[in-house]
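Inspection log for the structure reproduced underneath, given as structure tokens.
One protein chain omitted, others in place.
Right after this comes chain A.
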């Protein structure tokens, strides 16, 4: 089923001047923007209008963005991109852990926001059946056989290294994965805070990936992304 109407994008932000430029910008990029000034209004519109994606400002006057996310996830799987400030590191990570898909920092470049939005929408549409073989640049990941190759040459990965690479790849191209999410997926919930494991294993993995090391990108203080840069 394909929807021919422009995809609806809900923008939740309390600053009118943000809506003032985002609305024409989203329209020009082929989306249909919806605007909400408060968290409550945002939830109501998300429920009524079923947007394909949500751009969410964390500093809302009536409701903390972290409180809004679980409520939204209660009825919608639409990808959420956080609009946040660089000095609110903890807030950002908490929102990602709570189910947000990505983030951009204010003042953001419009091009970057649109690229993130496209990636999120793409992941959302293909999410139902993850491919058996994931390719990115020179790297080829064979999920059923638990094998990875660079330029056709097999890599010798330990089980942990494989799990880590697979977790990153499974999340989707260019999707940010928080440290906590990776730790829980690979080491289990008991090790959710042991970020030093990640530093060690990501280092080893990059070394083995050689030429393809650049596919694992660090988001300082947040987590990692997998894939060729957008």
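The rule we apply is simple: a residue touches a chain if its C-beta (ideal position, glycine included) is under 8 Å from a C-beta of that chain, and two chains touch if they have at least 3 such contacts; residues count from 1.
Definition applied: contacts and distances are computed from a predicted model.
Chosen from "TIGR02186 family protein", "Probable chemoreceptor glutamine deamidase CheD", "ABC transporter permease" or "histidine kinase", the protein name that UniProt gives for the omitted chain reads "histidine kinase". Touch with the chain that is not drawn comes from one residue among A:74, A:107, A:159 or A:189, which is A:107. Contact between chain A and the absent chain runs through residues 14-15, 17-18, 20-22, 24-25, 28-29, 59, 61, 85, 87-88, 106-111.
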